[in-house]
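Here the complex is missing one protein chain, while the rest keep their positions.
Right, chain A next:
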Amino acid sequence: MTIYSLYILNKAGGLIYQTDPCPGLNKLSANEYLVLAGTLHGVHAIASRISPTAPTPNTGFFGTGKAVAGNCNTSGLKSLETDAFAMYVFQTVTGLKFVLVTAPGTRAQADAAELVLCRIYECYADYVMKNPYYSLDMPIRCDMFDEKVVEVTQVVV
């Protein structure tokens, strides 16, 4: 799975992190990245409104005894597949969104992508949230986090 790009959005839809681990995408201007993130946030919310009600009951942790891997994105935009790329959206209970843009892949790739996003969430919890000088909801500028993201995204390449 080639990972082209990773976006992290705060709960208000603001872009707080963007990186391109693998070359292959055109670079956008800083402003265009922000607009893209905001649009994604909006489309995600709209998708959750138009998706059919009464989906499979969310038995979650207590029903299955197995962790649902922290992805609370049950009715919003989960993935987008095109001939040129695929996109996966992971949302935490606190409202953060982790978005992965990859080369197009098979069905199984969605699970792999979710796993990568889980790992990135753990790195975020460790290297961003535990950095006392990081202010919440602000753009992430933490070198250690950058390094970890590279590590995680390289492993699956």
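As a convention for this text, a contact is a pair of C-beta atoms (placed from the backbone, for glycine too) under 8 Å apart; a residue touches a chain by one contact, two chains touch by 3 or more; residues count from 1.
Just so we're on the same page, contacts and distances are computed from a predicted model.
Taken from the listed names "Non-structural maintenance of chromosomes element 1 homolog", "DNA replication complex GINS protein SLD5", "Cytochrome b-c1 complex subunit 7" or "Trafficking protein particle complex subunit BET3", the protein name that UniProt assigns to the chain not shown is "Trafficking protein particle complex subunit BET3".
From the set A:L25, A:A45 or A:V150, the residue in touch with the chain omitted from the display is A:A45, counting the whole complex.
In the complete assembly, the contact with the undisplayed chain comes from A:C72, out of A:L36, A:C72 or A:A112.
Where chain A meets the chain that is not shown, the touching residues are 11, 44-45, 47-49, 55, 58, 60-62, 65, 67-70, 72-77, 91-96, 118, 121-122, 124-126, 129-130, 136.
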